[in-house]
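Some notes on the structure that comes next.
Apart from one protein chain that is not included, each protein chain of the complex appears where it belongs.
Moving on to subunit A:
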Amino acid sequence: MEETYTFKRGVLDAAPTMLGYLSIGLTVGILGVSAHLPIWFIVGMSIFVYAGSAQFLMTSLTASMAPVSAITSLVFLVNARHLLMSLSVAQKFSHQSLPSAIGMGSLLTDESYGVFASNHTNANITVGWQHGVNIASYLAWIIATFVGAFFGQFIPNPQQFGLDFALVAMFAALWYFQVDTAKVITTRRLIITTVGSTIMIYLIMAPFFGSASAVLIATIVAAGLSAYLNAKRPGGFL
């Protein structure tokens, strides 16, 4: 018998993602209110931005009233990776209507891409199934941030519980995953070069331009340098 990739099956396949989202979404919500952000803004981020690392970043930046230009460019950089994930999903589902394609792209995340990536070799997966995965994950995320923000109001001083470190811990985890994924596209030596050059450029730039701008400069220069070195090595791509 052939497996059927229905919308409902997609919702069920999203269950592990939804569980993960509940816990991280709660943290985003709690951190948001502890930074004195209004609840509508915290939930608004989940509805209109829908990207965990970007929302953590926005929480700390808006709390310190950072300039809109800095927030926008950092969020853009953090989320530019979606371009690559969208590319691979779009190629798989190239025959769908434009509204359906835009809906699918709008709700794509690291995790829903992960569900896609573990099923995409199956020729039978359908557009409806991917929508099921996406929509279930999206709703879980919005609900979790709202619940976190609502109950977070009653936690007097989250800082003392170390909650502010959630952001750093998440970045540490995402950094680890990036190092792990990079092994697929390049060598260990080049990964060390990328990491090392990013840190060095950041340290040199930060005292002059401030931390947020230094992050931007270091990211772009180190990625450019790495792509150049990668193209030059035998077997490297470009």
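We take it that a residue touches a chain if its C-beta (ideal position, glycine included) is under 8 Å from a C-beta of that chain, and two chains touch if they have at least 3 such contacts; residues count from 1.
Just so it is clear, contacts and distances are computed from a predicted model.
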{"item": "Undisplayed chain, where the name is taken from the UniProt record, one of \"ABC transporter permease\", \"Heterodisulfide reductase subunit B\", \"Ethanolamine ammonia-lyase small subunit\" or \"AzlD domain-containing protein\"", "value": "\"AzlD domain-containing protein\""}
{"item": "Contact partner of the left-out chain, one of A:P156, A:P207 or A:P234", "value": "A:P207"}
{"item": "For subunit A, the residues touching the chain missing from this view", "value": "20, 23-24, 27, 37-38, 41, 44-45, 48-51, 53-54, 57-58, 62, 65, 68, 71-73, 75-84, 86-87, 89-91, 94, 98, 101-102, 104-106, 108, 160-179, 181-182, 185, 191, 194-195, 197-199, 202-203, 206-208, 210-211, 214-215, 218-220, 222-224, 226-227, 230-231, 237-238"}
